[in-house]
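One protein chain is absent from this view; the other protein chains keep their places.
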Amino acid sequence: MLACGLAIFLLVMALLLAAFYRPANPSVDGRDESGTRVWMWGLGLGFPLVTLAALTGYGLSIGERLLPREAPDLVTVQAEARQWAWTFRYGENRVIATEGVLHIPAGRPVNVEITSTDVIHSFWVPRLAGKLDAIPGHVNVLRIEAARAGTYDGQSAEFSGRGYREHVFTVEAHDAASWATFLKEGTQ
Amino acid sequence: MIEILRLSLPITVWLTGFSAVYALQGLSCSRHWPADLEARPVLLAAWAVAFVLQLIALIAVLYAPSPVRFVQTTATALAATALVAAVWTMMPVLAASACL
Partner (left out) sequence: MTDARPSSVSQPRGKALRLHRGLARIWGSDQRFRGWLTTSNNNDIGTLFLIVATSFFVIGGILAMLIRTQLATPDSAFMAPQVYSQIFTMHGTVMMFLFAIPFFEAMSMLLLPGMLGTRDLAFPRLGAYGLWVYIFGGSAVIIAMLMGLAPDGGWFMYPPLSSAAFSPGIGADVWLLGITSIEVSAIATAIEVIVTVLRYRAAGMSLSRMPIFAWYILVVSVMILTAFPPMILGSLLLEVERALNWPFFKVENGGDPLLWQHLFWLFGHPEVYIIFLPAAGVIATILPVMARTNLLGYGWVVAAAVSLAVLSFGLWVHHMFTTGIPHIGLAFFSAASTLVAVPTSVMIFSWIGTLWKGRARMELPMLWIMGFFATFVIGGLTGVMLAVVPFNWQVHDTHFVVAHLHYVLIGGYVFPMVAAIYYFMPLLTGRTRFFKLGEVAFWLVVPSFHITFLSIHMAGLLGQRRRTWTYDADQGWTALNLVASVASFVMAIGFALIILDVAVNAFVAVRGRRNPWGAGTLEWAAAIPSPAYGFASIPIVQGRYPLHDDPDLALHIARGEGYLGDASRNRRETLIVSTARGEPSQVVVLPGNSVLPFLLALVTSTSFLAPLFDAYIVAGLALVGVVALALVWAWGLGARADEGHVDAGHGAKLPLASESPDPPGWWGSVFLLLADGVHFGSLLFGYAFLWTVAPNWPPHSYLQAQLWAVILALTGALALTAGPRLAVRAIATGGAVWPTIALGIVGALALAIAAASVILDRPDPASHAYDATLWLLAGHVGLHTFLSSIMLFYLAARGAAGYASPARIGEAGIVRLWADFTVATGLVALAAAWLPGAFA
């Protein structure tokens, strides 16, 4: 996407500069509109329509793949934001709760049900997925999946007042064994 | 005033149709939508209605032309733009997931 953007930018600049270094054609009358075929139909209309159609289709197909669809080994957790902390809940009836650290199994799709109890926040773990807002009264579901076990940094990404910068959390992705241990210890 | 309307109405029809289809989609994901009603056929039908209205707007511009040539050319271009926009911007009802 960046390369395409750069190419378009360079094309426009080249066309622009060429206008200044082109041998002038003094015979052309100001009322001459013959240039519209190339400039308007071709570059003005045709060019962006083709590139943008491709880009939109591409973006939407990727977006479709990121949706929280049904999956066989799906885990659902709950993330509840407030000024300026995160509470995560797990298991049936959400009996397990952790503060500031989200535990998930590695290698399995996880749905995070995001909500807020005061102002709007946003759940964002850059290495696992895009961001999704935590809005009071609404529950938004974000699909994340950590390929391997480890720790991932997460943060709120919607301005929420004084403590916004420090409104961070971590994601702890467990392998199958330690995930089982986590659930077992939590329910006791 | 009539010339201003010639220029602005067809593309306003697009805006109305687009907003209406989006609103319908919002409704289809809400608590008011009957559970046994499939949303996509309804959305597709709404898209078709929007398209037909847009087509009517274009035909109206063509068959009730403005006496002012510039207005007529520009109005035709805008009505055609609106038709393209109606096809393009509502295309997602074909494929995208409804309420996820």
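To keep things simple, chains are lettered A and B as they appear, and every chain counts its residues starting from 1.
To be clear about the criterion, a residue touches a chain if its C-beta (ideal position, glycine included) is under 8 Å from a C-beta of that chain, and two chains touch if they have at least 3 such contacts.
Since the structure is predicted, the reported quantities are computational estimates derived from the model, not experimental observations.
Engineer: Omitted chain: which shown chains does it touch?
Structural biologist: Over the full assembly, the chain not pictured touches A, B.
Engineer: Please give every residue of chain B in contact with the chain that is not shown.
Structural biologist: 1, 3-4, 7-8, 11-12, 14-15, 18-19, 21-23, 25-27, 29-30, 32, 66, 68-71, 73-74, 77-78, 81-82, 85, 88-93, 96-100
Engineer: Contact with the hidden chain only, please: which chain A residues?
Structural biologist: Interface residues of chain A facing the absent chain: 1, 5, 8-9, 12-13, 15-16, 18-20, 22, 24, 26, 28, 30-33, 35-36, 38-40, 43-45, 47-49, 52, 55-56, 58-60, 62-64, 66-67, 83, 114, 118-120, 122, 126, 129-133, 135-138, 140-141, 155, 157-165.
Methods note: only the chains that are shown with their structure count from here on.
Engineer: Averaged over CA atoms, how far is the centre of chain A from the centre of chain B? Could you give it in whole Å?
Structural biologist: So the centre of chain A lies 30 Å away from the centre of chain B.
Engineer: Can you tell me which positions in chain B touch chain A when the two form their complex?
Structural biologist: It is residues 92, 95-97, 100 of chain B that touch chain A.
Engineer: Can you check the complex and tell me which residues of chain A touch chain B?
Structural biologist: Listed in rising order, the residues of chain A that touch chain B are 60, 64, 67-69.
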